[in-house]
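One chain of protein is taken out of this complex; the other chains stay put.
Going by the order they are written in, the chains are A, B and C; count residues from 1 in each one.
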């Protein structure tokens, strides 16, 4: 039984615990908090009653070094760097659910996150934790940067098409719609029930932090700098991200080829379900699960490819993917603890 | 045109402005804030763009004395007392939407609100602002204590039956279900979208502050101390309170009499709609309006009377009723500015 | 007092009645139904109790001819044509809230709606009911085709820019997000609470009926055939449409010019609010009102213009706009009955 620590006590930490409760080769042995030190985690999150008797404690990196094979860092940006610097040399594998190791370009990080990156040299070692793309590297890495919730939904449908030269690398539109849990657990005006319920709005238009992360990975796939416009929207629901992508079919490519590229790429992937022609994904079908569903519509007349993906932002968009990465890093079956169907309705 | 001031900038203040925008004999001339001083109110609440160009200012009681005929105090408890003490002698009529003047018993106030009441002598002057019960007194008063949102929904169905001796005054159950706007605009864990959406719970069981307010008014109606159990529940919706009341039919009384008492009491009341036999109220039917709907079910076999009422907690439960009180105090038509239908769906 | 009839008893009919209740120069004098014949409309829609005592009746065009100055046709497509053919010659002005007279091209109508158009000759007479664009024509017309809910949100932001040559006429993306009331009142799997709540999905991808309507009007504005991709999404909320539009800045144009074009166009329009730089619209700010809010973001680097609009699909997207059209047709003040603020929260 592998032993893992969790640093942080927000929604992603809670979902790590929910999923690890059904994992038979890894268990959470400690959880670190700042606000809830001394409280049982099932008092903070009573849905975990009977599934975890851990008590929140103040950060104690020696404890992790002594007891844990791996650690999940579920923290606001900036906080993971020093912890990873401390734990990696001690042989503790790190999966960072935050943003600190996702961007390869420290300057870009600093301009978007408005803090100095304390360890830019670690950015090259860190592997971007999208198993369907970087599985090989993840299996050999000590430090995985779990992708943001939006990037997963944008990259998985687009990267294979860019790599195969099926769509133009310029003028791509990524229009995402997310549930509110992505905004985190801390009460804010923007997550107040009455401020969110019965409304939809765009936010971070033109400057959302997940923009450069998506662009980085799409550019790697395309082998050239990709120009892309990313607009997230807030939807009155707890979980789920739907991403609607518009790209122009490259001349010579057609609808069948587009479908074939994606089906071939994901045929053997447990967590990616490419939907049949005419079926578009729905966030409700992946609710609570680690799946990402992808729908494809090509309009050959206008030359537009519309890709739609759906995932649960706390699972494939965060904690589920983090466990998937852990499984790969530690050599377990990749879907351990994650073979659960979505919950409907 | 009467000139009124608004002290506070929470949800009830916003709904006062929405409703006053359609009032042709009273207008809001100033609004006082602590957090938004200097900002236009339609920047704080953009739904008011085009309807109010007021700018939030720091409290200035001289301004009110000089410019306002009346003032709405939409503040947390404790803050209205000193303001009312200042304004009343200057001839400014006060409608307090907070809790400071509702309870006649200062000690009870102090035990529930955990602060000292600074002006217990004013409690007798203050009129409990339920026009359907205290219209006469309101019309002559300078200081009206606008009822809490829950009490309005409990008192209007029950008071006439207690007064007429139709139901037992002991063992009454008031089970209320409220939308989230009743919790106010300040972000809290308990009003976080993800903490509320897709769930229902009871809160304040056995000790909610509206309990003694309901008990006070029911006791006045019954002419004896009423024993009542009040349990509020939080429902994932913005607006609305449904109150389900259980009372025992007094021996000798029957279903027809119960209905007749309520129908007679409210026949000429614009804002109270007693629904026909077999129809139960729905919060959606009063959404955004100043109506309260009442449904009646008597089970003569078990001797139980079930009363259900529905209102919009921000309108008949707060701002609408406050304007209704203002209209009465200043001698205007009682439903000025309030002749609006609910919005459905 | 102008007398109007309403044909249909769905959500748009209900909102016509809600709004007409506050209109002091026009009143609804009859309502026609198929499913609710003989029932009072306030029994079908209890939120209208006290605001309408009309009884639903079977279609009776003579009654309309004798009693009504104008009629609102709020019917499924195909049903308005014969009624309009009957009423127009009798001098009854018609505002059709359905799709029968929106497309100028009868063949396009027939291919999208899969029925034969019974009166293609009327398509030229019918005026597309967007007052901000066709006010002049509407004022002289007998037959107005009230736009679909999505088209209003797409055309108002885009048309002036296309007309002014600010954006490319090809490759425009219109990504819309709508509340569920747009799907109508009839229970369907797609509007079942549990099928909609806590999820978001795209639908009608590549073939939604509002696509050609948008394209038609954008092409008129551009003076050339516009190529556009329209994707609607269903959001778990009752009312509201948010439309996110992506267009390429034409070379030579810049952000300031774009803003100026829209601000100039809509400066004197009561119902169009162009938001200041940095502010993006929110459906909650227009909830229940006839406003459309427009936000503008230009990314000069990527050459992309992002326009976001918000409206209430049942008001500016249907019944409110219909009343606005009626006001113009009959020479009343254009905002009669529509000077109401949105309801928030």
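Definition applied: contacts are C-beta pairs under 8 Å (C-beta built on N, C-alpha and C of every residue); 3 or more make two chains touch, one makes a residue touch a chain.
Model, not experiment: these values are computed from the prediction.
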item	value
Touch with the omitted chain, as defined above, among B:65, B:104 or B:297	B:297
Candidates A:239, A:297 or A:336 - the one touching the absent chain	A:239
Selected residue (touches chain absent from view) among B:21, B:44, B:88 or B:306	B:306
Residues of chain C (touch criterion as defined above) contacting the omitted chain	11, 180-181, 185, 187-189, 191-198, 236-238
For chain A, residues in touch with the removed chain	11, 14, 17-18, 21-22, 45-51, 181, 198, 238-239, 270, 273, 279, 282, 284-289, 291, 293, 339-345
Contact set of chain B toward the excluded chain (per top definition)	171, 173, 175, 177, 179, 194-195, 197-203, 205-206, 227, 229, 231, 233, 235-240, 242, 244, 246, 248, 280-284, 287, 295, 297, 299, 302, 304, 306, 308, 310, 345
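The definition used in the following text is that only the chains that are shown with their structure count from here on.
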item	value
Among all chain pairs, the one with the most C-beta contacts	A-C
Closest chain to the centre of mass proxy, which here is the mean CA position	C
Whole-Å gap between the CA centroids of chain A and chain B	46
Chain B-chain C separation of Cα centroids, rounded to whole Å	37
Contacts with two or more other chains, residues of chain C listed in rising order	198, 238-239, 282, 284, 287, 345
